[in-house]
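Removed from the display is one protein chain of the complex; every other protein chain stays in position.
What follows is chain A.
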C-alpha cells in the first residue's frame, strides 16, 4: 500500500488525537482501510476515518449527531463534527473489535438483527437528516457497470435493475421517509466496543438516514436467496430482528413481500460490483459471482412483489 499524502496525514492526526486521550499510549498503529471511498487508520484505541471525497458537512454532520445520540446502536464518535483535511472530511472514533474476516462462521447474526430492530424502532431525529443512501449506492454500482464494457452477464443484471420500482433505483423518493436505517449493512459494519468483548455496535454512518428499513435486511436476504448464506444463519438474523420487534417485516409469516424489492436491488448491486471488478481485471466470474448474475436472470421472469408498505 503506497503511503499517500492523505494516508500519512490521517495517520498523524490519529496519533495526535490518541495522545490527547491518553498519556500512556502504546502507539500501536495500523491502516484499517485505504480505498477510494474511505481511508481508515487506527492508532491505539483511536480510529480516524477520511470520508469519501464527495461527502459534505451538510450530509455528514447530522449523521454523526444521530449516531452520537444512539449509543445503544452505533459506536459513538469521539468528536461531534468532522474536521477538514486535504479536501476530505475526517472523523475520530474509539477502536472497536471487528468480526474476524477469517472466521465468518462466528458472525454475530443475532446482534446484527437486534441492533437493526433497535435502530428501526428509534423515532426519526428532529434534525434534518438526508435520506438513507442504499438505493443511491445501488444506482451508482449499476452506472459503473454500464461504463465497464460488454460482457454477456451485463444484460441480465441491467434488465433486472430496470424492472425495479423507481424508488429502489434512486429515481423517486422512498415510500418510507421516517424510519431510521443504516443503509449499508454487512459484517464489516459490526464492532465490539470496548474491544475485545464489549457489546456489538454498528459503525459507518455515511449511508445513515430515513428510508425503507427492509433495505437493511436485504443484503443477508439476497445472500440467502442466491444460495450463498445458509438457511440457519439467515433464520438466526431474521428471528433476532423479529424478536426485537423490528418493523421492516411482519412479526411472523412470509417476510418476502417486504424484502423482495430491496433484496433484488442488493443482488443487482452486488452482481454489478462483482462484474465491474471482473471486467476491469479481465478475469471470468467465479461461481459465487455467477450465482448473483443467474439470480438477476431469473428475476426478469418473476415480477417484483409489492410490499404492503410500498402500496400505500
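We adopt the following convention: a contact is a pair of C-beta atoms (placed from the backbone, for glycine too) under 8 Å apart; a residue touches a chain by one contact, two chains touch by 3 or more; residues count from 1.
Definition applied: contacts and distances are computed from a predicted model.
Colleague: Name the omitted chain as UniProt records it, choosing among "Polar amino acid transport system permease protein", "Ferredoxin", "Transcription factor zinc-finger domain-containing protein" or "Heterotetrameric sarcosine oxidase delta subunit".
Modeller: "Transcription factor zinc-finger domain-containing protein"
Colleague: Of A:13, A:43, A:118 or A:137, which residue touches the hidden chain?
Modeller: Residue touching the chain left out of view: A:137.
Colleague: Name every residue on chain A in touch with the hidden partner chain.
Modeller: Touch with the absent chain occurs at residues 99, 101, 104-105, 107, 137, 184, 186-188, 223-231, 234-235, 238, 254-256, 259-260, 263-264, 270, 273-274, 286-289, 291, 294-295, 298-299, 301-302, 305.
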